[in-house]
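Only one protein chain is missing from this complex, and each of the others stays in its spot.
Take a look at chain A:
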Amino acid sequence: MDEDVPSQGQRVRSTVTAVRKSKGRGFQDNRSTREELYGTYEGLEGDGGTGPLKSVEGWVVFVSGVHEEASEEDLHDHFADCGDVKNIYLNLDRRTGFVKGYAMIEYAHQQEAQQAVNNLNGSDFMTQPVKVTWAFSSKPLRRIENRSRR
C-alpha cells in the first residue's frame, strides 16, 4: 500500500457554532483519528437535477416505520405491486433481534421506484403506516449554515 495521506479538502470541523454541552474524551486532546476522512471520495453522478439519485444497479427507496416482526417476504409482497423488486435490505436490531424499523427496496427502473414512493408512502403495512421515500438524493438537502441556533 502506498502511504498516501491526501491533505486536500479541509473537513468541516463543526457545522454548528452554538454548542451548549460537550462530553467525552474526544474533546480532551487531539488524538482523534479523524484525518482518515480527508481525501478524495468516489460518488455517482446524477443527471444534474435535484431529485433522487440513481444507484449502481437501480433505484433504491427507503422505508421507515417497518413493523418489528416484518420479514423480507412480507416486504416483497407489499412492494412487488409497483414493479420487480431486485433487492431488499432489512436490518435487525442487534440487541433485540427484531426488525430495526427501516428497510431498503431496490427496483431496476425509476418508474417502478417512483410508483412505490407515490402509492405506498403512508400505506398500511402489517397494521402500521410506512413512510416510503427515495433513499439517495442528487443534491445536498440544505445549505449547512454556520449560525447559532436557539
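Assume a residue touches a chain if its C-beta (ideal position, glycine included) is under 8 Å from a C-beta of that chain, and two chains touch if they have at least 3 such contacts; residues count from 1.
Just so we're on the same page, contacts and distances are computed from a predicted model.
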- From the list "Mitotic spindle assembly checkpoint protein MAD2A", "Mago nashi", "Proteasome subunit beta" or "AP-1 complex subunit gamma-1", give the UniProt name belonging to the chain omitted from this structure. "Mago nashi"
- Query: Given the full complex, what residues of chain A touch the hidden partner chain?
  - Reply: 1, 4, 12, 14-16, 18-27, 31-34, 36-37, 39-44, 52-53, 55-57, 60, 62, 64, 87, 89, 91-95, 100-102, 104, 106, 131, 133-144, 149
